[in-house]
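A single protein chain has been removed from this complex, and every other one stays in its place.
Note that the chains are named A, B, C, D, E and F in the order they appear, and that numbering of residues resets to 1 at the start of each chain.
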């Protein structure tokens, strides 16, 4: 089974957040916007979304930073994914 | 009796969520956006919705992931359905 | 006396909800979006609503599912009606 | 003294609500959208409101149903009026 | 010193509200939208506001009804004024 | 060091509010919209902001009334400034 995102949706697989587990400190009031590092697993076709043309700018394999707040968590074949709108992805992490 | 959705509405029939019943864990604050796997039962004609052209991208029989938050639950002839806007469907599950 | 709806408004008469009275269970948090089955009693002319062209897609006699949340309840000559925007009607029930 | 409404505003005079005073039951959570029967006393000129062309569809003497929530109550020469946007009027009551 | 309003802003000077001081009854939940009778002291030039053409329809000396909720209170040379957007003025009071 | 505002932003320096310090009364519920008298210190270039053409209408040296609610407070070289959108300035004070 695989997930085929619609419109401007992007399927992500969260990466191990080594840095954040070290401290374990959660500042109150910021939990909703906790940044997330993830790998792009599937990318929607883009096109006209809500009457506005959206061009997809991420591709499968990109490591990205996204805002967790708007994501939809999905469990499929024992794997967990997050589906976000491309607009919730704020940056690509290049190496 | 059958449900004929208007505009960008899609009628869904929820699938058995075997994976989620195993754990039964509900994380606080995420209940509103609990993802849902469902089968498409009927698809609206699309067209101009709220002044914006909407093209329908799902079809009857598709297995989809949707955001429960915006759905309308309907009970008809002892069967339960959920009617959502296509925009609340985030991905198609392909096998 | 009769109700003549303006713009994209639709006058509905709620049908007996036999199914829902049997169980009488109301899930907390879902009361606001309790789905409703009703018969269309009068349909507004449509036209330009809030700067957007709206074409009416329901007709008098249609049995419809609507979202109760946005409706306006009216009592006229001892009969009760609900007036909704067409956009709050999610599906037509065909037999 | 008289009230001359601006733009898409309509001045209403509330009618005696005989039906509602009989029962006196107010369902919790619905008070904000309590429907109102009223007579149109003055109608604004319409025109471009918030960048959108609005054509006035009610006239002085019409009996209308409106949503109380958005109205502005005015007391002038010991008489009470309600000023609403035409969009808050959902139907005309014809006899 | 005098106040020169920008854009669609209107400077008002509140009139004595004899009627309202007699009863002194404030209905709970309506305080935010308490209607106000005032005299127009200065009128902005109008023009393109937020991308929309606004034509000013009130003039200095007009007695108007406005919604207090959106106003900005200003004290200048021991006099008190309220500055509102023209859209917050719902009617002119003619004699 | 100096502040160069972007887009429709305006840098203000608050004036001594002699009138308000005399009474010292703060009405509950109005604190968020406390009006402010200030001098314009720097003006952004205007241009297309959020897809809408904005023309700057205030200039350096203008004394203005603004709504505190939307401002950003900045401390630079021991001086305090407030940066607001031009839309949050409601009037110019002329002498």
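The definition used in the following text is that contacts are C-beta pairs under 8 Å (C-beta built on N, C-alpha and C of every residue); 3 or more make two chains touch, one makes a residue touch a chain.
If you're wondering where the values come from, they're calculated on a predicted model, not measured in any experiment.
One chain is missing from the display, and on chain A it is touched by residues 19-20, 29-30, 33, 35, 51-53, 55, 57-58, 65, 67, 86-87, 89-95.
Within the entire complex, the positions of chain F that touch the omitted partner chain are 1-7, 9, 11, 42, 48, 50-51, 72-76, 78, 83.
Rule of thumb we're sticking to: only the chains that are shown with their structure count from here on.
Separation between the centroids of chain A and chain D, computed from CA atoms only, is 47 Å. Residue positions of chain A touching 2 or more other chains: none.
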